[in-house]
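Everything below concerns the one structure shown next.
Every protein chain except one is present and positioned as in the full complex.
What follows is chain A.
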Amino acid sequence: MAELAVDKHVKYILAVEKNKDSFESVVMDHLRMNGAYWGLTALDLLGKLDSVNVDEVISWILKCQHESGGFSGNIGHDPHILYTLSAVQVLALFNKLDVLDIDKVATYITGLQNEDGSFSGDMWGEVDTRFSYIAICCLSILCCLGKINVEKAVSYILSCKNLDGGFGCTPGGESHAGQIFCCVGALALTGSLHYVDKDLLGWWLCERQVKSGGLNGRPEKLPDVCYSWWVLSSLIMIDRVHWIDKEKLVKFILDCQDVENGGISDRPDDAVDVYHTYFGVAGLSLLNYPGLKAIDPAYALPVDVVNRIFFSG
């Protein structure tokens, strides 16, 4: 079996961080905050977080914070809940949550909760269960989850539960592994997993594994390394991960590496990017691949980072 080309991937991630001139880079400019989270968490899982200049990263992050308390995807862009979570997650990685005015961030997020318990992404009102997860995860990391109406948030998420046991982005929306991760993660973080029919959802999730060993995101779609995270972490949170063939999945992820130039792609022999590199490494961590730090399936941060938030001092 192929092995994880750790050094190549570290080099790749660091190169992506520096290269701001390619077309790909400019087109992703608006989500650089997400990119930072993907790249840096991957580096931490690979044991190489110290390869970056912490101060530079933090100073850039703070430049992305707006008056409202929310963070934008990059300097100049508008704030959005998506990038607010990534910012908080990166600060947690570096154990620098203390640079934040926590109340300010919390106010931004609580302001985005709607009457029905759902969350908007920003002031323009797009509603999606992804944002419910983000709000809950973010405030959880900041230890002030009680600032939102948790009960309503949970009941909105449950209104998006489908008859196949999965979850969609809005009520009636088709089950999709990404949305399922967000809803199951949010329910996990609020101690509400008993609302999930674990056997029903577990079967839907385990049937994402196709012949090649990879996982797809919904029935009759192609496998993709990012689902190694969305599907896998969901299975782990509901304790049904033994229903897939873990070895076959490890092999699939390793086959998606570019072992010459570093990086991981969505499918074998496709172009690599930092998004799939992160999800590939995170998936391998969940599969107990040797040499990687353990990652928490709900917070999507290394276990030692999560434990540090909850149990130290």
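Brief remarks follow.
Convention: a contact is a pair of C-beta atoms (placed from the backbone, for glycine too) under 8 Å apart; a residue touches a chain by one contact, two chains touch by 3 or more; residues count from 1.
Here is the rule we use: contacts and distances are computed from a predicted model.
Remark: of the listed names "RNA (guanine-9-)-methyltransferase domain-containing protein 1", "NAD(P)H-quinone oxidoreductase subunit 6, chloroplastic", "Transport inhibitor response 1-like protein" or "Geranylgeranyl transferase type-2 subunit alpha", the one matching the undisplayed chain in UniProt is "Geranylgeranyl transferase type-2 subunit alpha". Across the entire complex, the residue among A:C169, A:L254 or A:V305 in touch with the chain not shown is A:C169. From the options A:C182, A:I236, A:I253 or A:V305, the residue with contact to the unseen chain in the full assembly is A:I236.
Of the residues in chain A, those that touch the hidden partner chain are 21-27, 29-31, 72-73, 76-78, 80, 122, 124-126, 128, 140, 145, 150, 162-164, 168-170, 172-176, 188-194, 200, 202-204, 206-207, 209, 213, 218-221, 224, 236-239, 241-245, 248, 258, 265-267, 269-273, 275-276, 285-288, 294-298, 303, 306-308, 310-312.
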